[in-house]
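With one protein chain held back, the other chains of the complex are shown just where they sit.
By letter and in written order, the chains are A and B; residue numbering begins at 1 in each of them.
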Amino acid sequence: MTLWSQTLQFVISGLSIGAVYALIALGFSIIYNATGIVNFAQGEFVMLGALAAISLLGAAHLPLPLAFLCSVVVVTVVAALVERIALRRLRTAGVLVLIIATVGVSMVLRGGAMLVWGKDHVAMRPFSAPETLNLGGVTILTQSLWVIAITLVVMVGLQLFYTHAQVGKAMRATAINREGAALMGISPDAMVFWSFALSGALGATAGILIAPIHMAAYNMGTMLGLKGFCAAIVGGLGSSVGGIAGGLALGVLEALGVGFAPAGCSGYRDAFAFGVLLLVLFIRPTGILGVRANRGT
Amino acid sequence: MVAVGVVAALVAALPFVLRNQYYVGIAVFVGINAIVAIGLNLLMGYAGQVSLGHAAFIALGAYTSAILTTRTGLSPWLAMPVAVALASLIAAVIGVPTLRLHGHYLAMATLGFGMIVSIVINEWVSLTGGTSGLVDIPRLSLAGLALDSDTKYYYLVWACVAASLLLSFNIVNSRVGRALRAVHTSEVAAATCGVNIARTKLQVFVLSAALAGLAGSLYAHQLQFVGPGHTFGFGFSIELVVMVVFGGLATIWGAIVGAGVVTVLGEYLRRVGDRDVAVFGIVLILLLVFMPRGLVHGLASLTRRLRREP
Partner (left out) sequence: MKSSGCKWTAVWVAAGICCLMVLMAAAPGPARAAEKAPYKIGAIFSVTGDNSPLGEPEKDTALLLEERINKKGGINGHPVRIIIEDDAGQETKTVLAAKKLVEQDNVVAVVGPTLSGTSLAIVGYMEQKHVPLISCAASVKITSPAEMRKWIFKTPQSDRHAMERIATFLKRRHVSRVAFINVSNAFGMSGLEQAKMVLPTMGIEIVISETFGPDDADMTPQLTKIKATNAQALICWGTNPGPARVMVNARQLKLRMLLIQSHGVANKKFIELAGDAANGVIFPAGRLIVLDQIPKSDPQYGVLGEYTRLYEKKYGKAPNTFGGHAWDAITVLADALSKVGTDRVKIRSYIENRKRFVGTGGVFNFSPQDHNGLSKDAFAMVKIEKGKWVRIE
């Protein structure tokens, strides 16, 4: 395999995991814009989406598109419930308390998933056969193509949502200036609610897309959530475009790093994301694309 | 002052009241966790910042002590200050750029740092022993008397807890402490009064890391083994935060209470099995909602309310 085709191989596998990071990063940014807090339970939405979809496919024998949809709906509801039950009462407490509360939520979701699905890993078949395509010596997983394609669709959908839907427009207004939006009659409480629901949906989508590549288990959310978070910071917390760019960049950098690292260093793969995070925090903490003016209470 | 005396007496008498070394062993771990919790409490309660990677500083302390005593044969008493110094130094490196900024950048930085330390411990085999860890770490001995029983170690650990408490009290009541409280109330007002916010926060962060490093060192000599395990990972960083929240942010005694409750509860829940993660999370949220100022304040106000009822 030539160096060129090796590099291409790494870049493509990096892009597909990067798309997933991007979706997760979006989830973080949306909640951050509406509430000013970092939702440490974001990764668990991803996990729930994956596991729910696998259950629906397996036990209920639903066809894939239906399982996809149902799983997203279920996790959206869970996210909304989380906001209503756990976090609404803490709205007046400081940002610190809210962050810790989201950590508590993630523990509950993770523990609950462990009780429901057990600790085993479960596999999901890729969306379509054949599993791989061979283009000039480079092997591409067809699932990667699905991930990238559906992520693009989601992005377009989000844009339409922000520009045409009432709720979407309200969310965009809140992201730009929360006080101003409230003065215009947009309820901040409603915005928080919708932001959680939307993040849940995005997280679930990410989980279902990655499950055929990644293998799902009750604890898959932690690392994915953290990496998505790194992507959000790198791109600029609060910026949608930043989240996407950060996610893709992180995925590709990770794959290239593992690919070209000296032998035996591949175990440092996860350290890449966090190393990049620290670098960005030290040099340009507002992220590559800068953070929105809205910084919370 | 009377309260202090009572607690000190309780602590000193405990090993003789407990039935056997198993319980003393638990008390030793409570003490080690308390040292970290006291430092973290200063950071969270007084400086208003959270560290989501504090287990990494424990790891730094533990591994430094372990490596120096097993590889170079350095005396454990000399290795310990080195461990504390290293933890402090690295905390300074992380804190300087991130504490300058407004917001929770420190939380994010400590998160990333904690994960990196976990991975490095695992991967850098020649230094850390990798996944097999380092074994046969020597025990501490005080003036020729080897601290080879849990009871003897217990007194050393709790002496350190007492010292940490003293340090905390002094800081809180000192100029730095007043500056901290000012910052916590209003950063703008504090700045106008000439308080160097960033430096104050940095000092507290470094101190909290130093205490964690000390605890790590004590842990290594207690277990005589360090490896990439639970105590050095992300999960434990969260457990530490839970300890401080349980006890109550900005109550210094609260840190010890929190450490005690969480450690003992954890050992007890061991028998309950897998439900502990979910239960922990639920308890944490309930506490935040109903007793946001922690167990100590919550119980105090509860008893006050009960006493008011005729």
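In this text, a contact is a pair of C-beta atoms (placed from the backbone, for glycine too) under 8 Å apart; a residue touches a chain by one contact, two chains touch by 3 or more.
Worth saying up front: this structure is predicted, and the values here are computed from it rather than measured.
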Sole contact to the chain not displayed, among B:G39, B:G53, B:G95 or B:G260: B:G260
In chain B, positions touching the absent partner: 3, 6-7, 10, 14, 17-23, 25-27, 29, 119, 122-123, 125, 130-133, 135-136, 148, 150, 181, 223-225, 227-231, 250-251, 253-254, 256-257, 260-261, 264, 267-268, 270-271, 273-274, 276, 295-297, 299-300, 303-304
Where the missing chain touches chain A, by residue: 1, 6, 9-10, 13, 17, 119-121, 123, 131-132, 134, 139, 141, 210, 213-215, 217, 219-220, 223, 255, 258-259, 263-267, 269-270
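The rule is simple: only the chains that are shown with their structure count from here on.
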Euclidean distance of C-alpha centroids - chain A vs chain B, Å: 32
Of chain A, residues touching chain B in the complex: 38, 86, 89-90, 93-97, 99-101, 103-112, 114-115, 222, 226, 229-230, 233, 265, 267-268, 270-271, 274-275, 277-278, 281-282, 285, 295-296
Chain B residues within the chain A interface of the complex: 44, 48, 50, 94, 97-98, 101-105, 107-109, 111-113, 115-116, 119-120, 122-123, 234, 238, 241-242, 245, 249, 274-282, 284-285, 288-289, 292
